[in-house]
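A single protein chain has been removed from this complex, and every other one stays in its place.
Coming up: chain A.
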Amino acid sequence: MTFRIKPAMLKIAAAAWLIGATAAMADTTLEFTQWWEPELPAGSLRKIMDDFEAANPGIKVTLVSGPYATTRDQISVGAATGTLSDVVGLDGAWVNNLNAQGALADMNPMMDASKFDKAQVADIIKVDGKAVMFPVASFVYPVFVNLDLAAQAGVTKLPSTRAEFLEAAKKMTHADKNQYGWVLPLSLQTPSGVQNDMMSWVWASGQSMMANGKPALEGKPVVDMLTFVKSLNDAGTISPGIATKTEQEKVEEFVNDRVGMMIDSLAHVNLIRKRNPKLNFDLIPVPVVENYTGKRGLPYASWGIGISAASKHQEEAWKLVQYLMSEKVNAKLVSLANAFPGNVNAKPDFVTSDKAFAKAFEIFKTGYLANEFTGLPVAEDLMTQFDVQAQKMLAGEQSPEQAATAAQKGWMAKF
């Protein structure tokens, strides 16, 4: 059998190709690098991008997704080589370095040009006056309390101050049964314990580890926090193995009824329930210093977003950022991520359907987001340095004051 291509068919094919090619040429393709897609339900971020593309004809979004650590390395290299994606997922700990490399665009002019309502966003991360990042989704860190262990120990009122926390931790500790009041992960492999489990005590009481943009570790807030942590350690209330414990192990110990209280990400609520469905726990804000009645700082980690300074499509990139920060889309995204919204008007659906999240949302609404490591230079290195000094203090090699002085010296060298 012979097959002849008729001239008419050829013409149709050529016309179709021409239309397709023209349409493709007219489209702007944005590249969006982030680590969020693997952490969200399969296909959900792509669906949000599809909705964005439908609402913004002529703009296509290519997702470049990978695990957190890979994304961090990819973004560092991209910033150095000028090949950073148009839109990038950011961690607050990275922005100072990326800004120093001139890799992030200032979003202030974009906000002004589009008359963007700044009041609708929970926070705008600025470095040297440049608006470089919006937190899209925030994972707050309240205190998780094992209610069964608390009841067995006779803790009837959940702690609200540091002194009450120390008392409760003492009561819950039974070293002979491998049961402790608190858990503190200070592994140098991931020194985020300094941020989440130590500095959170400072921020909760409305205090700061900084003064005039410089470290103030020798100030009363940080020294008091170190003294408090030392008193918990001296009382034997902290689960052993502090110096090599990771966040994952912290959660495992809580799940297995081995610690009464831990400071942890709200994102782990479902994981904890899955690992031990019988675990009876509640969430409380991080306790404060005596007589403090002000608003409580709530430690958090976030999925931030920024625009590459090298992007040739900044206008389109800004449209995508605006879209993700808008009330409805933001609520949808954070509902999928079990996180709190970057848009203050957005209300994720889980806060009405789940008691634990509802409680956490109340804590979130009555406090304010606090993470002073966001925007600091080499934030992870600063945490490592503080971690080493805290380890020395807990090993009895130095006092809280000496630990604070040594950490201050190390930090100043980085500023």
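Methods note: contacts are C-beta pairs under 8 Å (C-beta built on N, C-alpha and C of every residue); 3 or more make two chains touch, one makes a residue touch a chain; residues count from 1.
The rule is short, and it goes like this: contacts and distances are computed from a predicted model.
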Omitted chain (choose from "Phenylacetate-CoA oxygenase subunit PaaJ", "Rod shape-determining protein MreD", "Sugar ABC transporter permease" or "Chemotaxis protein CheA") - UniProt protein name: "Sugar ABC transporter permease"
Identified contact with the non-displayed chain, of A:A55, A:A113 or A:A395: A:A395
Full-complex contact with the absent chain, from A:A80, A:A113 or A:M412: A:A80
Hidden partner chain, touching residue among A:T29, A:T62, A:S160 or A:T244: A:T244
Candidates A:E37, A:D264 or A:E380 - the one touching the absent chain: A:E380
Absent-chain interface as seen on chain A, which is shown: 73, 76-77, 79-82, 97, 101, 178, 187-191, 240-245, 258, 378, 380-381, 384, 387-388, 391-392, 395, 397
